[in-house]
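With one protein chain held back, the other chains of the complex are shown just where they sit.
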Amino acid sequence: MLSSQDFLFYFLGALSLIFGLGVVLYRNPIYSALCLVITMISVAGIFATLDAWFIAGVQLIVYAGAVTVLFVMVLMLFDLKHEMKTFSKGVIGNGVKLASSGVLLGMFSTYIWATYATEPTFKPMAAGATSSIKATKDLATSLFTSYLFAFEVIGLLLLVIAVGAVTLSRITGGTHHHAD
Amino acid sequence: MPINPAAWKVGLDHYLYLSSLLFVFGMLGVLMRRNVIVILMCIELMLNAVNISFIAFSRYAENVNGQVMVFFVMTIAAAEAAVGLALAVTVFKKFREVNIRFFEHLKG
Amino acid sequence: MSALLAFLIFVGILAAFGGFLIVLSSSLGPRPKPNPAKNMPYESGVAGTETNESRISVKFYLTAILFIIFDIEIIFMYPWAVSFMDFVKSGQGMYILGAMGIFILLFVVGLIWEVKSKALDWNN
Partner (left out) sequence: MGKDGLEITLNIVKMLVIFLVMVQLVPVLVWLERRVSAFMQNRFGPNRVGPLGLIQLLADAVKFLFKEPFFPEKGMAVMYYGAPIMALIPGALALAAIPLGTPFHLEEADWNLFGFIPLGHHPAYDFILQGYDFGVGIVIVLGVSSLGAYSLLMAGWGSSNKYSLLGALRASAQMVSYELALGLSLVGILMVFNTFSFYDIVAQQNPANPLTFNFLGTVHTMPWWIPNWGIFYNPLGALIFFCASFAETNRLPFDLPEAEGELVAGFHTEYGGFALLMFYIGEYGHMMVASALMATFYFGGYTIPYVSNEAVATFVSNTHHFLGAFDLSIHSNWAAFVTSLCFFVSMLVKILFFLLIFIWVRWTLPRFRYDQLMDLGWKTMLPWALFNTCLTAVWLAISHKPV
């Protein structure tokens, strides 16, 4: 029968797909931002079913708690009550887009079906709280030993973004920008 | 389709199907929508789909590299969203309209 | 796995209870015929026209952007904090301090630049 782990996966997967579709289809961007919040939370739940507890917490903090708040705030600043032209025009263009994404999805699923359908399922992890702390410590040690260079570059990237975002928001337009 | 109970047991391929479906939804959103902010949200959706498959493989191969990679993907996604929205706000201030069509005025 | 199950059960209970309260409170209570004066948004003076020119300053979303950037730098400090003593005990104290020192240096440079560029000043 459906064990509790399978039920969790199907429930959270269905939730993230439905609200993922909601992000794309809602005309009013505020509602698609709220659907994005629910998708992020259900994806954090999916990480939890995969025993990646620390990454689920980080996903909640970074995505659900910071990035999507920025989206909602910016949407509020724009005060867009509704959108008339939400989807791109042209039947042929949209048709080509839909067909190409269908082909892509077909390629994905045949590849997955071909290689992984007969594979054994996940080896059960040492359940309980202790394993998740050991997993977090493994993550930490490998982050600072094998991925140290990437870690420092990420710090640099964040510095560049901090400076860039502020100067970008101060530009009043025009090629020869004069101090506002 | 015959529902054999064995197929319902969640394995690596179920996570990959979910991830590819979510990825295609995000891609469709990027292709079809005209509002810049919704396009940025759909890019976040695609990055989340990639994260799911990263974690699924990391859990399947029992090593932690996938999780470290997800850590970095999250940073890149957040940085991209921050700069993308800063751009969208500057365009909105100038054209009072947030539509992908106005972004070609940015070219030099 | 039961922890996640308990978490979802609790979210369900909370949402159900919240919804029940909202429905209950909006069904009870007097229901006078709607008069336009009361439905106007609660503001002193003339109810302004729609916010055509979004006077809401750019400061809010700038704070949100800076929050994301510094939040990620703090999230990177959590695995460092948890594995710090293991590194120190295994003799790599200076190594881990150096690694994080560069990262914190970039954090501080970013913060100083933000403060100096008056991006966070709210009084103008």
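For reference, chains read A, B and C in written order, and residue numbers begin at 1 within each chain.
The rule we apply is simple: a residue touches a chain if its C-beta (ideal position, glycine included) is under 8 Å from a C-beta of that chain, and two chains touch if they have at least 3 such contacts.
Quick caveat, the model's predicted, so the values are computed rather than measured.
Participant: Counting contacts across the entire complex, name the shown chains the missing chain touches.
Facilitator: When the full complex is considered, the omitted chain touches A, C.
Participant: Sort through A:S88, A:T110, A:S131 or A:S146 and give me the one touching the missing partner chain.
Facilitator: That would be A:S131, which touches the missing chain.
Participant: Suppose we count only contacts with the excluded chain; which residues of subunit A make the list?
Facilitator: The missing chain touches subunit A at positions 3-4, 30-31, 34, 37, 41, 44, 48, 53-54, 56-61, 64-66, 69, 72-73, 76, 128-133, 136.
Participant: List every residue of subunit C that touches the chain not included in the displayed model.
Facilitator: Residues touching the hidden chain, for subunit C, are 2-7, 9-11, 13-15, 17-19, 21-22, 24-32, 36, 38-44, 48, 51, 56, 59-60, 63-64, 66-67, 70-71, 74-75, 77-78, 80-82, 84-86, 88-91, 93-94, 96-97, 100, 104, 107-108, 111, 114-115, 120-123.
In the analysis below, only the chains that are shown with their structure count from here on.
Participant: Out of A-B and A-C, which chain pair has the most contact pairs?
Facilitator: More C-beta contacts join the chains of A-B.
Participant: What whole-number Å value describes the gap between the mean CA coordinates of subunit A and subunit C?
Facilitator: Centre-to-centre distance between subunit A and subunit C: 17 Å.
Participant: Touching two or more other chains, which residues of subunit A qualify?
Facilitator: 5, 49, 54, 58, 62, 66-67, 70, 74, 77-78, 139, 143, 154, 158, 161, 165, 169
Participant: Enumerate the residues of subunit C that touch no fewer than two other chains.
Facilitator: Expected reply: 58, 61, 65, 68-69, 72, 76.
Participant: Provide the residue numbers of subunit B that touch subunit A in the complex, in ascending order.
Facilitator: Within the complex, subunit B touches subunit A at residues 5, 8-18, 20-29, 31-35, 37-38, 40-42, 44-45, 48, 51-52, 55-56, 58-60, 62, 64-65, 67-68, 70-72, 74-79, 81-83, 85-90, 92-94, 98-99.
Participant: In their shared complex, at which residues does subunit C touch subunit A?
Facilitator: 1-2, 4-5, 7-8, 50-51, 54, 56, 58, 60-62, 64-73, 75-76, 78-80, 82-83, 86-87, 96, 99, 102-103, 106-107, 109-110, 113-114, 117, 119
Participant: Please give the residue numbers of subunit A that touch subunit C in the complex, ascending.
Facilitator: Residue positions touching the partner: 4-5, 8, 11, 45, 48-49, 54, 58, 61-62, 65-67, 69-70, 73-74, 76-79, 127, 133, 136-137, 139-141, 143-144, 148, 151-152, 154-156, 158-159, 161-163, 165-166, 169.
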